[in-house]
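What follows is part of the complex, with its chains left where they were.
Chain lettering (A and B) follows the sequence in which the chains are written, and residue indices restart at 1 in each chain.
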Amino acid sequence: MTSPLSAAVRDEIERTRKIVADLHAELPRWELVVWTAGNVSQRVKVPGGDDLFVIKPSGVSYDDLSAETMVVCDLDGNLVEGAKAPSSDTAAHAYVYKHMPNVGGVVHTHSTFATAWAMNQEAIPCTLTMMADEFGGPIPIGPFALIGDDSIGRGIVDTLSGGRSRAVLMANHGPFTIGRDGKDAVKAAVMVEEVARAVHSARQMGTPVPIETHLIDSLWDRYQNVYGQGGSETAPLTLSI
Amino acid sequence: MTSPLSAAVRDEIERTRKIVADLHAELPRWELVVWTAGNVSQRVKVPGGDDLFVIKPSGVSYDDLSAETMVVCDLDGNLVEGAKAPSSDTAAHAYVYKHMPNVGGVVHTHSTFATAWAMNQEAIPCTLTMMADEFGGPIPIGPFALIGDDSIGRGIVDTLSGGRSRAVLMANHGPFTIGRDGKDAVKAAVMVEEVARAVHSARQMGTPVPIETHLIDSLWDRYQNVYGQGGSETAPLTLSI
């Protein structure tokens, strides 16, 4: 990060600060977080240089978040811009952006039911058409990883690369989701909690009936190509390293 | 839809756009939906022609819904009026309106507990007086059906025709409800989630005591004829093809 940022990149950073601040409001709205837990980030493309991303500062109340308080980091997780320390999960976000170039947004929460599956280290089976639509199959479990180095980020990338799911349940920790941009990753965070809760509820009464693989494939293909109002917002995210 | 619509029908469409937009606000209010999931529609009678219905556009946030953004479709599910693509569930709504002429409103959600029963493919037993009042018996399970043709609509119609229940739990998918109008179908969507949750909670602790059939009949008869403030709003919906 030695060269100065262009005016276009500076504009994009300011625009992204606003987007990321607004997306944080979705986390308490959908009851995915308590207190200061959870974080959203979004990539900023830097033409001819290394990308950056905007993320929430550490330990700050959801009431006090604004575009100004958001911080900017590089893909090694170093603080580039901002008055506050970045989220303690910044290294994980950075690792994902560095190793999954198609990913434009990352979200982490401790949403209750997704976290329940995570601590049982059990993948959520694909027993709902909305899961087939959104995730194309089960929601996988990632490894147990300590915070403080790149092991969380590596666990996310290793689990999601080459698959369809935009969500991983990190063992004994909670869900991380990825997306084309921050909003897409927030949507995945909302949906993973909803399916985690619904399948959990079904399991308490009996055994959810699995959906056959070829039907999951059919639902997934259709949803990625037809749903929504068209345009780039609905283009599928290709998960490859 | 070749002949122009009369002024009276045009007025009715505008009135219905407003009603349907307002009814959508009930879905997040009663926590039946997350993100852009769920949809409400209401029939527009076209004297001397084929009826129409007003429905939500596809993939639009609940914050951005208004009378203007609602779209109008014919009973084959074709878009007649509106700037956005109709809900991806439009074909199912259209099929219901076409084959159940007494139905004036249709609602679809993925509400959590109703969806839990749906993925276990187990009907909700009638163990509550409010279920007997509202649904006249158990809430039935519909078939597994892929989106994209008329199989969802056919599954709804086949399951509900001739019965009392205004709600069907489509297997591995979620609840669809019908009513005299959109509001009545929304009420059924609220009530099916409430009974799904209550009976689920009871099942976690033991075995809900069934209500005898003749008592269910008695409760159903009374509720359809006595409850509320009288007038057409409370007239029973006759479910026949």
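Convention: a contact is a pair of C-beta atoms (placed from the backbone, for glycine too) under 8 Å apart; a residue touches a chain by one contact, two chains touch by 3 or more.
In this text the structure is predicted, and so the values were computed from the model without any measurement.
> Quick one: how many copies does the complete complex have, if 2 are shown in place?
So the full homo-oligomer, as given in this file, consists of 4 copies.
Here, only the chains that are shown with their structure count from here on.
> Between copies chain A and chain B, what's the superposition rotation on C-alpha atoms, in steps of 5 degrees?
Rotation angle between the two copies comes out at 90 degrees.
> For chain A versus chain B, what separation do you get between their C-alpha means, in angstrom?
Spacing between the chain centres: roughly 33 Å.
> Sort out for me which residues of chain B touch chain A in the complex.
34-35, 37, 57-60, 84-85, 88, 110, 112-113, 115-117, 119-122, 144, 146-148, 171-174, 200, 203-204
> Using the touch definition from the top, list the residues of chain A that touch chain B in their complex.
Residue list for chain A touching chain B: 30, 127-130, 187, 190-191, 194, 197-199, 201-202, 204-209, 211, 215, 218-219, 222, 226-230, 234.
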